[in-house]
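After this line comes subunit A, so read on.
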Amino acid sequence: MSRWLYGTELGGYTVYMKYAQIDPGLFLSVSDSTPMYQQIVNQITTKVMAGDWPAGQPLPSIRELASASRVSVITVKRAYAELGQAGVIVTRHGMGSFVAESRDLSTTLLRAEFTKHFDAMLASARRLGLSAEDIRRLLDEQADWSADSTEGSTP
Partner candidate 1 sequence: MTTAFSLSGVTKRYENFALRDIDLSMPEGQVMGLVGVNGAGKTTLLRILSGLALADAGAVEVLGHAMPAQQVAAKKDLGFATEDMRLFKTRTLRWHMDFVRAIYPGWDEAYATELLRRFDLRAEQTMTGYSHGQRVKALLMLNFARRPRLLLLDEPTTGLDPVARDEVLEALADVLRDEARSVIFSSHNTKDIEQMADTITFVHDGALLASREKEAFLDDWRRIVCLGAWLPDKIAWPEIAAARQNGSILELKVRQFSDGLLKRLQAKGVEIRSTEPMSLEDIFVTTVRAGGVA
Partner candidate 2 sequence: MNFSSLNLPVIKLLVAKDWLLFQKQLAACVLAGIVALCLIGMATGWSFYLGSLLLIIVLVSASCFSISTSLLVERKEHTLAFVMSLPVTPLDYYLAKLVGSLVTFLVPFLVMLAGTMLVILFTPLPDGLVVLSLLIFGHVLLAYTVSLSVAMAVESEGWNIFAMISSMVLINPFIMLLGQLPAISDHVKTDTIVFGPVVVSILLGQLVVGVAVLIATGWVHCRKKSFY
């Protein structure tokens, strides 16, 4: 497997770091009900959290990823945009995209996931016509329940 040499600026000096070449092919499923761009976002997030793609790792170009994963360029663009917004990757103009160099990346991602679920829960509650009081009551019930079990509960 060939290795990429990548240069980054560090205190006025260019530091060359070795990065393993990423296999750009993601495993996307057409039959999965999750939209394609979301599958890409999820898989890249997983790879980052699992350490496959370390911080600072240059991402495959949009076209490379699109070609290897057999999905349209526009879908990859959207996925990269979402990942950028979530702070998982950073895009430097003219240089491409890289995995974000954030020490708390894991935490950031988990927090982002939490926020997403939280917002979805709120939207659901609104549709059901639940008030803030109802939600608080449900939380209290949940807290009681989790206090009884040895592990955290999962909905």
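How these were chosen: all candidates are chains of the complex that A comes from, given by their letters.
The definition used in the following text is that a contact is a pair of C-beta atoms (placed from the backbone, for glycine too) under 8 Å apart; a residue touches a chain by one contact, two chains touch by 3 or more; residues count from 1.
Since the structure is predicted, the reported quantities are computational estimates derived from the model, not experimental observations.
Peer 1: Given the complex, what touches subunit A, 1 or 2?
Peer 2: Here, the candidate touching subunit A is 1.
Peer 1: Which residues of subunit A touch candidate 1 in their complex?
Peer 2: 30, 33, 35-37, 63-64, 66-68, 70-75, 78, 127
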